[in-house]
Each structure stands twice: as structure tokens, then as C-alpha cells.
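A single protein chain has been omitted from the complex, and every remaining protein chain is retained in its original position.
Presenting chain A:
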Amino acid sequence: FFEKKLISFLFCLNYTADIISTVEFNHSGELLATGDKGGRVVIFQQEQENKIQSHSRGEYNVYSTFQSHEPEFDYLKSLEIEEKINKIRWLPQKNAAQFLLSTNDKTIKLWKISERDKRPEGYNLKEEDGRYRDPTTVTTLRVPVFRPMDLMVEASPRRIFANAHTYHINSISINSDYETYLSADDLRINLWHLEITDRSFNIVDIKPANMEELTEVITAAEFHPNSCNTFVYSSSKGTIRLCDMRASALCDRHSKLFEEPEDPSNRSFFSEIISSISDVKFSHSGRYMMTRDYLSVKIWDLNMENRPVETYQVHEYLRSKLCSLYENDCIFDKFECCWNGSDSVVMTGSYNNFFRMFDRNTKRDITLEASRENNKPRTVLKPRKVCASGKRKKDEISVDSLDFNKKILHTAWHPKENIIAVATTNNLYIFQDKVN
């Protein structure tokens, strides 16, 4: 993978003033959705025309923008509910319209995005501008016809799934049956039917009877891509539980527990915090799953629970800085991770607007930077290197110069092509590998 001239094109979209909170390609890769802290969803669409040309793929342009969630107020607790979009998940396309689920801390919404490029003209009782005609002036009847118009993309909320979560929703995942989906908060996971909004089934509940005994929370959850009865959820203690919904209605007892024994030589007061899993993603094949903790990415074989099959260090040089990172709260940053379409490469973000890719076959890795200053459009991205200690070579950046405010938490990989979307705090970058 890394042999090819990698990641050459830059389609930078500097559209948003608000902080990007989620990025997701749809199943075909033609559409890319982003959610932001202000509750907006912006969808980009890949141009189709250039696909015919061999030297470049289509660019992504804004396709639709809509306000998905508004801030709300919880009167019982006297607390504001943020409108920030935590996750977006696309449904596979069944007809002309596109559907996606978007969620904030408390409420999940199903949005229908449809195109309108024709409109009816020639009504008998109404003028073109909508005003009613005086019926006495109507002397003949005509049949209204559809005439082309400028493309309009409309988003409308079709379902609102509310009031099922006491704690903050961190994940949503659509089942492979395409009829149900799960939503997970800090302590519970609920199962919904896409058609039914007034009921959901609780399938995992780790809330202790006595809140004083709370020591572990759910951090992420996902359905298996092929087995509609299987899902996993990760915890703040670095464990992943795989559950089978056929076993019982309440899946508090896991079928499998994935956990790597702690390395005693690396033990510190921060060990638990850095072991907390911030993201879990199944491979497309369904055979593996990937987890992201603070310093590393781990690949697990679903058949082996006692340790991951592969571990990749994202930014091991931060291990000696954990105290400072605890002080400035960066140690609680939740990085996501993603697979490429063939499950051969995994990607995740880091600080200083760096993001990392690991090739599972060649075991090579690369660090790249998402920034305007350092990359001209349509040029190959230059690999970056962080110098952990000692003499810094030219072009290397030392650990102490890293900007911890520039973090890449959200990345996404096109399901079929080598096109990636990388979100810095306020900007979305789209890169693709050079096609010769």
C-alpha cells in the first residue's frame, strides 16, 4: 500500500466555524456526512463526471446542510442538553432517498435526504407563485406537468427516538438486518426498531444498584457487520465484551471478554486511564475488531480473547508526558479509528494535526499532517516524524513542540477507494492517493 505514491490530492473544505464532532462515509462512498458541535449536519457528495477520466476522481462538494439537533433544557436536572452531534450512521440505500441516523447526547433522529429536480407546473387553481386564482377566471382545465428545476436537496426528520437514555449517548450502530439499531450511553445499551419510536429494549445495563460503586462505564458499542445477533461494547477499563442477543433478553453476561493483561513494568497511576477504550470498530470482514486506547491501536481476532493479535503504537512518546496530559485533560481525549475497505490498513488521529496509518501486511506505518500551511493542493503529503528525545533531525518535530490543541479525533475511510476524510478541529480535509 505504501509503495504507491501516497495521498496526493488535497480537497480542503474550510467550511465550518464550528467544531467537527463526527465524520462518516455512506455505504457507497459517494456521500460524506459530518456533524458539528452546533448540531448541524453537512453532507458532501462526490462528483461523478470525473470518474471517467483516469487521472483523478471526483471532488467532494457540499450537497446538503441541515440543523439536526437543537440545544435543549432538562428541567428536572436543571441542565442543558448539548446539540453537538456525537455520531452519524448511514443506512444502506434502498430507494432514491438516503437515510442517516444522527444523535446528540440524548436523542437519535432518522433523517431522510431526498433530491428534488422537478416541480409541477400548470395548476388550475393556483398561480405559479402559489397565490390562489380567482375561480371565475378559470375557463379551461389543464393537466399539471413536471418541469425540470434546479436541484434541491431536502432533509426531513422521519423518526425521533427520544427519552430512552439517562446518560450521554456515545454510540449508535445499525444492525446488519437493516431494521434495528443499538444506541449506547455510559451505562446502558438499547435496541430500537427503525420504525418504532416509542419503545426500545434495554439489552445491556451496567449501572450498579449503588452509584457509589461505579467504577466502569461503557465507551463504545457496535453491531457485528454480518451476524445480526452479535454486538460488542468497550469499557473505560480497557475491556471489550462480545454479546449474543440470542442468549438472553438482557445481555449483561457476555459471550466473550477481550482483555489484555496489564504490563507490570508500565504500571503507573495513569495506567487505567490510558487503557480506556475510546473506539471499537469491526473489520469489514467481521473477523477482526479494532480498539483505540490512548496510546495505541489494537487488532483483535474474535476467536482469541486473551490478547490482541496486533498492536500499533500511535504516539508512544507521550507515555512520559502522561502527568501533563492529565493536568490539561488531554489524556481524556477520545480518538476514533477506522479500517480501509480491504481491512489491510488502519488509521487513527493524533495531536498536532497528525494522523497515522498502519499497514497490517507490511507492518509499515506513516505519519501525515492535515494542515493548509504545510500542504499545497495536489501535492503528495510529506511524511512527518516526531522526535521523542535527543537530537532532533531536520524536518522532525520534537515532542515539546507538539500542539495539543490541534487534535484529530475523527477520521473516515471511503469503503471502496483510497479516499480519506480527516477532521481537524474546524476543518475537514479529504485526501486520496494518486492514481497514475
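Remarks
By our rule, a contact is a pair of C-beta atoms (placed from the backbone, for glycine too) under 8 Å apart; a residue touches a chain by one contact, two chains touch by 3 or more; residues count from 1.
Operating definition for what follows: contacts and distances are computed from a predicted model.
Candidate names were "Protein O-linked-mannose beta-1,2-N-acetylglucosaminyltransferase", "Cell division cycle associated 4", "Aldehyde dehydrogenase" or "Histidine-containing phosphotransfer protein", and the UniProt protein name of the unshown chain is "Cell division cycle associated 4". Only one of the listed residues, A:97, A:228, A:273 or A:380, touches the absent chain: A:273. If you put the hidden chain back, the residue from A:117, A:252, A:327 or A:403 that touches it is A:327.
Touch with the chain omitted from the figure is made, among A:67, A:163, A:215 or A:405, by A:215. On the side of chain A, the interface with the absent chain consists of residues 77-82, 105, 167-168, 186-187, 211-212, 214-217, 219, 236, 265-270, 272-273, 276, 320, 322-324, 326-327, 329, 332, using the contact rule stated above.
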